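Complex shown without one protein chain; remaining protein chains in place.
Going by the order they are written in, the chains are A, B and C; count residues from 1 in each one.
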Amino acid sequence: MNRLSIELPGLQLKNPIMPASGCFGFGKEYGNLYDLSQLGAIMIKATTLETRFGNPTPRVAETAAGMLNAIGLQNPGLQGVMEAELPWLEQFDVPIIANVAGTETADYVEVAKTISTAPNVKALELNISCPNVKCGGITFGTDPQQAHDLTAAVKAVSEVPVYVKLSPNVTDIKAIAKAVEEGGADGITMINTLVGMRLDQKTGRPIIANVTGGLSGPAVKPVAIRMVYEVSQVVNIPIIGMGGVSNAEDVIDFLSVGASAVAVGTANFVDPFVCPTIIEELPAKMDALGIEHITDLIGRSHRL
Amino acid sequence: MNRLSIELPGLQLKNPIMPASGCFGFGKEYGNLYDLSQLGAIMIKATTLETRFGNPTPRVAETAAGMLNAIGLQNPGLQGVMEAELPWLEQFDVPIIANVAGTETADYVEVAKTISTAPNVKALELNISCPNVKCGGITFGTDPQQAHDLTAAVKAVSEVPVYVKLSPNVTDIKAIAKAVEEGGADGITMINTLVGMRLDQKTGRPIIANVTGGLSGPAVKPVAIRMVYEVSQVVNIPIIGMGGVSNAEDVIDFLSVGASAVAVGTANFVDPFVCPTIIEELPAKMDALGIEHITDLIGRSHRL
Amino acid sequence: MILQDKMIVKAQRQIAQGIFEMRLTGKLVGEITSPGQFVHVRVADSFEPLLRRPISIASICNELNEMTIIYRAEGRGTTMLAKKREGDEVDVLGPLGNGFPVDETAPGETAILIGGGIGVPPLYELSKQLTAKGVKCVHVLGFQSADVAFYEEEFKQLGDTYIATVDGSLGTGGFVTNVMENLDEEFATYYSCGPMPMLNAVQTAYTGKKGFLSFEQRMGCGIGACFACVCQTTDQTDKAYIKVCSDGPVFPAGVVSI
Partner (left out) sequence: MILQDKMIVKAQRQIAQGIFEMRLTGKLVGEITSPGQFVHVRVADSFEPLLRRPISIASICNELNEMTIIYRAEGRGTTMLAKKREGDEVDVLGPLGNGFPVDETAPGETAILIGGGIGVPPLYELSKQLTAKGVKCVHVLGFQSADVAFYEEEFKQLGDTYIATVDGSLGTGGFVTNVMENLDEEFATYYSCGPMPMLNAVQTAYTGKKGFLSFEQRMGCGIGACFACVCQTTDQTDKAYIKVCSDGPVFPAGVVSI
């Protein structure tokens, strides 16, 4: 029996580890480094209706134990993803979670309707929290009512379960979480990036061309852990947690505060083999804690 | 002529560097290490009406490039501060900014009325953003109306200018900033800590007895810089910036995005001499940038 | 006086499983006033790990201007510290806190020193100073097992030394208290450093005796400014909280409510 397997709406996970959206492209590059079938799932880069070229460069800047990014949802667009990216991923035995982004509700709905019909797309991740696009994205993620309505609209057309990705840039993330649950979300993914900024020391100008960027990496983990801890107590749908996960200990932390699975983003840039490494290390860590099955870790912070 | 001097409401600063509230106690300990008269100002530990013993321990936990704290506003109370702490500080030629905290408006008002009469207290810092106390504190800091009203109430009784300390745990910090400006604030100090959490790996329980704590240190600097950048564009009162300041470069960054002075918190624990060191290093850094007077740096990110 | 000293590593060696002994030299040594004081060590020049690590001073050699610290390489910071090589620089803040009162035991009298795990190191310098002034020291040292035990020989040089290991792999099986029960020594004072449960047991076993206990607490500043390291006191007066870093780490038995 597989000690790491987890079942979530639409997802039969071999293990709770999946690369986070935007940090793994559409899998090709990491597919050259290791067999993607090892992964619990793959969250692909945000897909929008039309092709997007994203923001001007520089798009990334390093910060203390973190990084800022303002890629701007560059992606080949719905058609490109349907015709090229997703079919290529079919060679692997791994469920795909399609990250859906847009400017208006109509965009989200159209992308969701189509992409949810792809054979290997087992769930959607509604990106209502991208801080790096002028309109849309995060605006949906900071207002409970808008978050609720968008979720309901997408839920109505999606062929697969819908997870909603929450923004940490809010006063009360519990309210947003409850709103999307009422909107019919099958699950929650959290957190997206914190809005931050870094200056060039000489010029005093922001390094990122987009001025601000999304903060990710180990620096944000304490905030992510706190938010998952809070949200897991007020919703009854599963949470895929993320934010600074770099090793098996971090995974155990996210499960402990109530996440049912964990996504790894920035750490892929630091160590391209981090996902398979974590999957390999988890059983030993579980033994050390006397944990039989990975699901026994879920929510232990609340139980104890 | 002093290249580092800055004038702010109520404050004649020799230089823009001051220890942040709660990271410097009431000065005694650091006073054993160096002459406190070198400092631009001192923000003393939060003072409440009654003596407070604070939260149970552990009260701190380390995170990646940061730390969590949940001290719980431990302090000797208004009387103790008036009779023992402030008089002791009078031996130094340095303005004191008194950090005022409470549970209800009445507490804030009473503390402000009395402490603002102390001869060396040149300004108040209204702490409406402490994440580590059950009631009061942060609740005032997350609702514009409450923030406005509390500011007005304190402003009405204070003998010295009032600065309001903002919480970063909000969706729109600009709204709070504008509200306190309308409430009569003479200045803004920002940011207080981000609410975070760290678990004990073995037990899965939060390390901090208070469960959550306030995140500070280099990890939060990108968020602080972004928020000062935003707020400085919507208010006309000066900002004292803080969040992860560890060296002269960080000080220049905060001034560049629009702060008029800078507070140093967590870095005092890493290097107890960090404040005098920064003050000593600033002129050389200014030369390298061709900056004549420190005030020329203020807001250059916006100008350029 | 407290110094921030860039000390130089003279030598570092592993003396038990995961236990390292590091010899450091610097002017800070000259400021040490009593055994049981500690230093606050910055393990790297990076922001991660960020905070300093409090480590007790295990022994001092004023002639060589050297001090020794003994620590368990466990978490992120101490593991990095263990990688330091001879000649490396270490940013050390100290000496900090108030140590064990040596003059509370008169020449000719007997003192019992009870240490547990990484609480053992500060007792070594204490024993050196006590025996030097003619106090008879009896050492009771507790460890998890033989492979993590250290300094048995060093302590034996100074006086009777009894070891207790939880798994019985060395000395008496069980805890230091099991050894203490069978000690019929008359003694004037006891000094102890170790985990809370051990301090608690020792204090209870020696109720009414004159004793001094060294406490641990997570720290921020290490010098008394941040209120991170407080302990509750037994008498609920206005000083209901005391700071381990600056009021302690050593307190007379009974002062701290365990």
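Heads up, the rule we're going with is that a residue touches a chain if its C-beta (ideal position, glycine included) is under 8 Å from a C-beta of that chain, and two chains touch if they have at least 3 such contacts.
What you see is a predicted model; the values in this text were computed from it and never measured.
Visitor: Which visible chains touch the chain that is not shown?
Guide: The chain that is not shown touches these displayed chains: A, B, C.
Visitor: If the hidden chain were put back, which of B:G102, B:G204 or B:P218 would touch it?
Guide: Once the missing chain is taken into account, the touching residue is B:P218.
Visitor: If I consider the whole complex, including the chain that's not displayed, which of A:G66, A:P144, A:P206 or A:G258 touches that chain?
Guide: A:G66
Visitor: Which of these, A:P218, A:P238 or A:G299, touches the one chain of the complex that we don't see?
Guide: In the complete complex, the chain left out is touched by residue A:P218.
Visitor: Considering the whole complex, not just the chains shown, which residues of chain C touch the missing one?
Guide: 44, 46-49
Visitor: To test your reading of the contact rule: which positions on chain B touch the chain that is missing from view?
Guide: Chain B touches the missing chain through residues 64-65, 218.
Visitor: Under the stated touch rule, tell me which residues of chain A contact the chain that is not displayed.
Guide: 22-25, 28-30, 32-33, 45, 51, 53-54, 57-67, 69, 71, 74, 76, 207, 217-219, 246, 266, 268-273
Here, only the chains that are shown with their structure count from here on.
Visitor: Among all chains, which one's averaged Cα position is nearest the averaged Cα position of every protein chain shown?
Guide: B
Visitor: How many angstrom lie between the CA centroids of chain A and chain C, rounded to a whole number?
Guide: Roughly 46 Å, centre to centre.
Visitor: Among the residues of chain C, pick out those that touch two or more other chains and give their numbers.
Guide: Within chain C, the residues that touch at least two other chains are 47-48.
Visitor: Going by the touch rule set out above, which residues of chain A reach two or more other chains?
Guide: As it turns out, chain A has residues touching two or more other chains at 64-65, 218.
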